[in-house]
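Structure provided below as structure tokens; questions to follow.
With one protein chain removed, the remaining protein chains of the complex are shown where they sit.
Letters A, B and C mark the chains as written, and numbering starts fresh at 1 in each.
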């Protein structure tokens, strides 16, 4: 019998859930023993996802903590926001380790959550318990814990691109402007006119200006890094492609610094963290160069004329921005090498 | 016999040239009497552009001012940069009216041109003669002149989105940051790995950071509008689509202003200018909503938290960003209604 | 006051309806005086279609024959199948001319309609009255009539590519196999998982194998052309693009014929019909070469090895496959030049 750690996935019929299934299929120490969906319980998962034909022949389970516990040791929650807030206590109670991808436990302030998410926040006691799993920044805090809140996709790309510079005082945090772009899978599998093919193909659009729920998450971490409150301008755009996030980040540089200074700083900061690749000066990553992988690639352009730096940070929103980082957190929680099952070469072209 | 004004197009085998052909085909007062290409002279234009089959059966002419003058009254130059700088004097000399889309006469400073374009600048005398044809800003100066320099695609979207606010003192010009995105047709028809389908599809990339030749053009006009030197941060990105530009513009607001204030200001400023559509508060235009048309649509989001405004400005890069605006300038030069032949409904979807 | 013919559009919030609005905006003899939608009556049409901002400021009307008659002379029906079957009698009764794009009056046999459409067929008396408006084949029958049934998108591309060869006996009708591909706008604006961006982008799929409702329509016309019953194999595929249909058609050639023979036959057949362009031997049209236009382009490849011909026929599904051909029928019904308002150059690229 397999000695692998058993994993259940709540929300297996969403893009985050199905990406967890894909990635975990080649994990050497974990296996998915239960795929769960409240809306499609009882149906074969391969019915809604024919790419899983003959790969997963099991039926979707209902959301039932006792049942999950009987089948698994760890549970991922990959549902829309608002569900995990109610579900997590009962999952922790039956002794499951929990990795929440949904966002309900990222903000430490219930007030902030309710303001930005327009939903009822989770209990403060569980919010306090959740460790924010931005692996390359807070990875050490994740080791050994039972409950991790996985970062949002935009915050992951943005914060990995900003935290070293903020911590080192290279930039003025009050000047940060983040122009983010995402592939459409970030909008999930729920159908609506906004993600209808003919409306988005050959189209580029901005959305949720100054209202995106990832703003307070970014500010929470930046404030922590700066040691003082930071507020930022953050805009999101939809790109007519399926996967990929680019954050183009602007900030005023403190003093006279060069591209080389930024590259050195970031390479030092991310030393020993294989999933962040800092690019050579004069080159910037494209989203396709991390497609299907857990990498976050970062490049810089300091402009003497304006005294500003432009930082380009890219990830695959479903991997490093969701399922991949969640597995990285699983590895850290269980004391494994953080790269286990994640050393994929990006798929190119 | 037709009493239409006769028009020639130098660079008819590029995307700007072929778009001029498309648009002029339904112009009530102008007709294309000569399509010109130095590289393909003698070949039927429909050979390289089969969509013109049976529509244009003529052969491409060589670049010859006397020949052009014998066939046409007005000539558009839609070549890559560096060619018009040498060609314009001889075209003006034979008595042709000239509309240059190539960019060689946009910058008033030869030094700036040579620094950003890395090519030899045109003669100052002709640079001084060229009227910068950003129709909604400088349209009155275009009426009746013989030589117009058509604005760049990015400057068109960006400046139409910025000039009213800068002129009115609504924003601090020193804080302007422009994050621009373009469809791939902006890169022209010349083949290279950077525009190879498999490299760009399902990809998003930034390019020419802090080095784009449209930066000084934008700054020249903003400085004029502000009445003092303005420098800006401007970044360009390639979107996996063919047409469309969005400029997402950030700036600090002077005092307390609302979305409504911006909408009012812009609607007043662009009154009587039908190709700029200022959107209602709370909505922002997408690139597809101006696709194939000469419109520039603009929307706003003022953020009280940060004291910044985000301005979204979109155009079709080949129409308002090139051929369409060039025809608008033709209309103005010849004293016609500026909308002649340009009242297309955007193609949607 | 305008002396233009007044036109109403039922189903103005679908892609066919909105394309009629775009095309009719530049029609010299017709104008849209009422946009109609049962589901959104009372709302401004530009609210759901912001590309119409400032172009159409009117509200959507409800479906009411008397009201329509008070505002218009001709009505287009661009609804899903099943609605026109019930609506047409009352529209004809109040004296409106009717052009039905929906498909309810294409099949002459009610039995066939009900078998393939799985809906109740229209009354036989109205079916008999409807003239099938495949302009280049049946255009003469359309002149002056009051009620036209506009062909389906696939039948248009397919039949224009087949009828001359079938009529001339160049091919064996029993061997015809049609492999058709369409852009996604053909599936309409209704949202579902099958047209969700992330499911279709970077994907190619076949659908409705041997069950598509355009099969009997194609067979009805081919049987008419052949003078005997013809049955065919017809397969549809979705291409990850918005517009465009290609029918790749296979058939066994009767006797020894060359590409030149086919080109000559088709050029003769379509003489004086400017919207069909027969390509030179050795070249085949792509869908983009007719994009946004009313053209149908056709090319051939006879293979001596197999004794078969491959015919490539392309259209823009929303123009020649729907709104454009409907306007062509309007022109024919009213005794105008069939090209009125339709001489668009394809948009390229």
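Convention: a residue touches a chain if its C-beta (ideal position, glycine included) is under 8 Å from a C-beta of that chain, and two chains touch if they have at least 3 such contacts.
Since we're looking at a predicted model, the values are computed, not measured.
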The one of C:72, C:85, C:121 or C:246 in touch with the missing chain is C:246
Out of A:61, A:136 or A:202, which touches the unshown chain?
A:202
Candidates B:202, B:224 or B:289 - the one touching the absent chain
B:202
For subunit B, which positions touch the chain that isn't shown here?
15, 183-185, 187, 189, 191-193, 195-202, 240-242
Contacts of subunit A with the missing chain: which residues?
15, 18, 21-22, 25-26, 49-55, 185, 201-202, 242-243, 274, 277, 279, 283, 285-286, 288-293, 297, 343-349
For subunit C, residues touching the missing partner are 177, 179, 181, 183, 198-199, 201-207, 209-210, 231-233, 235, 237, 239-244, 246, 248, 250, 284, 286-288, 291, 301, 303, 305-306, 308, 310, 312, 314, 349
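To be clear about the criterion, only the chains that are shown with their structure count from here on.
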Distance-maximising chain from subunit C - centres being C-alpha averages:
A
Where subunit B and subunit C touch, do the two copies share over half of their residue numbers, giving same, or under half, giving different?
same
Between subunit A and subunit C, what's the gap in Å when you average each chain's C-alpha atoms?
46
How many angstrom lie between the CA centroids of subunit A and subunit B, rounded to a whole number?
39
Averaging only over C-alpha atoms, locate the centres of subunit B and subunit C and give their separation in whole Å.
36
Touching two or more other chains - residue numbers and ranges from subunit A
183, 198-199, 201-202, 240-242
